[in-house]
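For this view, one protein chain was removed and the others were kept in their places.
The letters A and B name the chains in turn, as written, and every chain counts its residues from 1.
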Amino acid sequence: MEQLVYKKPDSIKEDFKISFCPGCDHGVAVKLVAEVLDELGVREKTIGIASVGCSVFSYDFFNLDIVEAQHGRSMAVATGVKRSKPDKVVFTYQGDGDLASIGIAETIHAMARGEKITAICINNTTYGMTGGQAGPTTLIGQVTTTTTKGRCAELSGFPLKISELLKEIDGTAYVARVTLDNPKAIMNAKKCIKKAFEAQIKGLGTGFVEILATCPTNWKMTPQQAHERVRGEMSEVFVPGVYKDKVSEAL
Amino acid sequence: MKKEKELLKGNYAIAQAAVEAGCQSYFGYPITPQSEIGEYMSTIMPEKGRAYVAAESEVAAISMVLGAGSTGVKAMTSSSSCAVALMQEGLSFIAGDEIPCVLVSVMRAGPGLGYIYASQGDYYQTTKGGGNGDYKIVTYAPSSVQECIDLTYKCFHVSQKYRTPVCLLADGMLGQMMEPAVVGEYPYEEIDQSSWALDGAKDREPRFIASIERDQETLRKRVVKIFEKYKKILDNENVFEKYEIEGAKLVITAFGSIARIAKAAVKKARKNGLKVGLFRPVMLNPFPEKIVAEIAQKVDGILDIELNCGQMLQDIKASIAGAANIPVEFFGRPAGVMMTVEEIYKQIENVYRKMEEKQYGTACI
Partner (left out) sequence: MGRIVLNRDKCKACYLCVDVCPNKVLQADETVNNIGYYPVKTDNSKTCIGCAMCARVCPDMAIEKVYR
């Protein structure tokens, strides 16, 4: 008798449409979020925040109530939702441009308040939707459409290490940086995302997961080459790992 | 339940009315001359088990309002001038999302930081919007502390009934002034928001609240629908005051705090035999163009009085264009120095005389 060992999560719509480019890690990331919501049994009381960027089309695939935030304001919108409906599970799904550049103030202060929300940040070292410009996480030397000779620290500063920054904030209960470049890493990422939701559900504070993700289109790489880059230069600067875990401590 | 009149400061009156109206979530950042609203809310809201968040900025405050409003609760923020400027992005989204919320805007004298004096320099900011795209912020302008209360109720009601952002536009004088007023019961029926609000997709299809729309035709239809709503609001929710309009030769147009002083000047003019009336729009947006046009057809001239360099003036002129060929004179004063009854009366007398002699000047500031 054959057994079903994998199926599309219920938190993904039946008639879902994935609007991301071929090989983009976004698709895996949203699937993991959906799987975690399914496993925690909270789909029916979850409200998601869609941020501006490639992630804005969340309604194409998430089988959840979703509200769109202005660019960068996801954590503030999430605060408004959570404070008004404290019994709901609230999460943001943001790019690094949204969370760490235009929305860094909202991010830091929501976490300083220890908002019981979960933030998932896709760090792909570029502004994907607008065509691959340099962002807050663009690596030194990285060629983008606005750093055509490679990012130069003298001219445009240094990449922001988001997880290292956010772990210092007292209101965060869980901070981790993960990759999605192989099946094992994907399973680990799912564990971390689950912990970030548990941080919220247990009322410990803000849960945060930074996902080092690929943008094959703007990096001008195959999906395979893009994963090589994640494993290589990206992981050297943005070191994957669990940076803070009050969830395990609370057990 | 407070039924007795008491001496109330405008800002506290607004805050008490918001609580009485059932405001469930307040988000704000301090700015004078409206800081008392946030101060009051910071104590009372947690006591009542409601939400208060001291936002990190007005940009965040209006975003929190967006999030709270998307769950169907009565949500509000309060701010002023240069800080309301920071909320324009959120207001555009909220209007596009069709989320109900209330914004209390207690005007400073500007531009820039200006100062906290009474001014009406944000008529444009509120009614013409600084946000992008086709939308309106429905606006009510009180001229007394009692109206601050009654119109706060109205703002919550209209916002919930039509799923739209509504602004209570006061100024530093109203916010800081004390006068007797009564915070009565919220006079409107509660409006069920459960057919659209977000509360988790349980036993129903998921909901998506957003301003983004990829399909051209759907986007066009959505904006048209929003504008049909504004028409309904103007038809059903308009508030205005007409004083001594019957038989008037000259009508004063003024809103908010200065309209009170203008009314006293009109009384004096009537006493002295001048046929002068007052039209005070309380709903400033959508603007009651038809009423202004009807009035213009029956009088020989209009004198618009504002605490700015002539902002509502443009709406008055647009309203009467094609309806009546009469002069529209202007007496304005920007940056916060209140006009006295006597000063306004002198202007009335002056314009009235010119009108009778058929000589008209230019705007006077």
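Before moving on, here are some points about what is shown:
Heads up, the rule we're going with is that a residue touches a chain if its C-beta (ideal position, glycine included) is under 8 Å from a C-beta of that chain, and two chains touch if they have at least 3 such contacts.
Just so it is clear, the structure is predicted and the values come from calculations on it, not from any experiment.
All shown chains touched by the missing chain in the whole complex, by label: A. Contact with the chain that does not appear here is found for just one residue of A:Gly23, A:Gly114 or A:Gly171, A:Gly23. The missing chain, though absent from the display, is touched by one residue of A:Gly114, A:Gly171 or A:Pro223; that residue is A:Pro223.
Although one chain is not drawn, its touching partners on chain A can still be listed: residues 2-8, 12, 16, 18, 20-28, 31, 61, 182-183, 186-187, 216, 223-224, 227.
Just so it is clear, only the chains that are shown with their structure count from here on.
Chain A and chain B have centres, each the mean of its CA atoms, that are 40 Å apart. On the chain A side of its complex with chain B, the touching residues are 13, 43-47, 49-50, 56, 58-59, 62-70, 73, 76-85, 88-89, 105-106, 108-109, 113.
Residues of chain B touching chain A in their complex: 24-25, 27, 51, 53, 55-57, 59-61, 63-71, 73, 75, 89-90, 93, 97, 198-203, 206-212.
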